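Reviewing the structure listed below.
Only a portion of the chains appears, each positioned as in the full assembly.
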C-alpha cells in the first residue's frame, strides 16, 4: 500500500529478519518494527541500524 | 481521478474503478474508522494516513484492529495526490487547509463541522466564525437519507454531526409527513452518547474511573448540533445530551407533540415511506423478544440506523427512538456512504458489516 520506492531496508534487531522502513527516517527517531511491533531506535543510517528503544515504563500507568 | 482508475473504468467489468484515498487525522477515532472501512472497500486504495504525533509509526500501533494493514502514518504537511481526501481533524483545521486539500485531491470529504452549515452567519453564532466561507455553498451535507440527490458529482462533502444525524434520521419522516406543522408543540430531543464521541484525546472527565457508569449531562443546553438540525430539518429543537457508559453509540429520544392526532398506522406509513428503500435504515418498533426498539448496540460497528416510535395516547405525544453508531453512521460510515453516492459506486460498498450479537458495550 505504501509505495515501495520510498522505503529503506534494515534488520530487525530481535528476530534478525529484513524489514522495510520509510525512506525519511532519521537517526534518533523511534519507529515500530513491522514484525514484532517493538519500538526501535534508529542508531545509524548507512547502513540503517536499529536498536530496541528503552521502554517508557511509567507512561503506561502502573 | 487517477489514470489507474480511469484505465480500470475503460477496461473491464469487475471492480470497475479504483480510487486512491488518503485520511488526514489517521490516529483519531473517526480517522481509524475511516481506515478500517476503506481498507475493506473494494473501490478504494488507501495511500496515506497522516499524523503529527505518530509520524512514521504503523497504523496498527494506534488501531490494533488494523495491524494487518501495511501502512505507516506520514506528516499531514506532505500530502500525496489522491482521488479522494478524507479529513477527520478537529473543528477548525479543514477550513484553514481546504485550498491545499483541493490542490492534491479531486474530492474532499470532511468529517468535522467546518462545512456542515450552509450559512457563514451560523458559524459566527455557534462557532468562532469561518475562514473560508466561500466553500460553504459548494459543500454538500453527507447524509444520503436527506441529501442523496445532491451528492452525485459533489466534490466537497461535509459529514454530519453524530447527534444531529441520529436526530435528523428520527424526525425526518414526521417532518415529511407534515406532522410537525406550526401548531406542533416543542420538540424535545434527549440524547445519550458513548465515550468515543469525545475523540481520542480525552481529559480528566474522560478517564475510565470518572467516565464509567455515568449518566452525565454533558451538554445540558446549547449544543452546536442544534444548528445543523435546524438547517436540515427546518425545526428548532430542545436538545440535551448525556454521556452514558458505552464507547460507541448515539441514541436520540425525540418527544414530539404533533399538530393533530396521529395513529400508529400513520406513523408506520410515514416511516416506511421514508425508509423502506433505504439500504441502511431499519424500523424497529415494538414486537417481541429482547430488542423491541432501536438500540445503539444493535447497530454498533455498522452503518445502520434504527428508528422506532411509540404513541402516548393520553397526551398526544409521539416518542421517536433513533440509534446509530457515532463512529460509523454518525461519521466515518456516513462519509464513505456519501462518497459512494458521489462517485457512482454501489451505496453499500465497504459498509456491509452487520454487527454482532451478543455484544456488550461496544
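Order of writing sets the chain letters: A and B. Residues in each chain are counted from 1.
The rule is short, and it goes like this: a contact is a pair of C-beta atoms (placed from the backbone, for glycine too) under 8 Å apart; a residue touches a chain by one contact, two chains touch by 3 or more.
In this text, all values refer to a predicted model and were calculated from it rather than measured experimentally.
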{"item": "Total chain copies in the file, per protein type", "value": "A x2, B x4"}
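FYI, only the chains that are shown with their structure count from here on.
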{"item": "Intercentroid distance (Cα basis), chain B paired with chain A, Å", "value": "36"}
{"item": "Of all residues in chain B, those that touch chain A in their complex", "value": "45-47, 56-58, 60-61, 67, 69-72, 74"}
{"item": "Complex contacts: residues of chain A adjacent to chain B", "value": "1-3, 21-22, 24-25, 29, 31-32, 34, 37"}
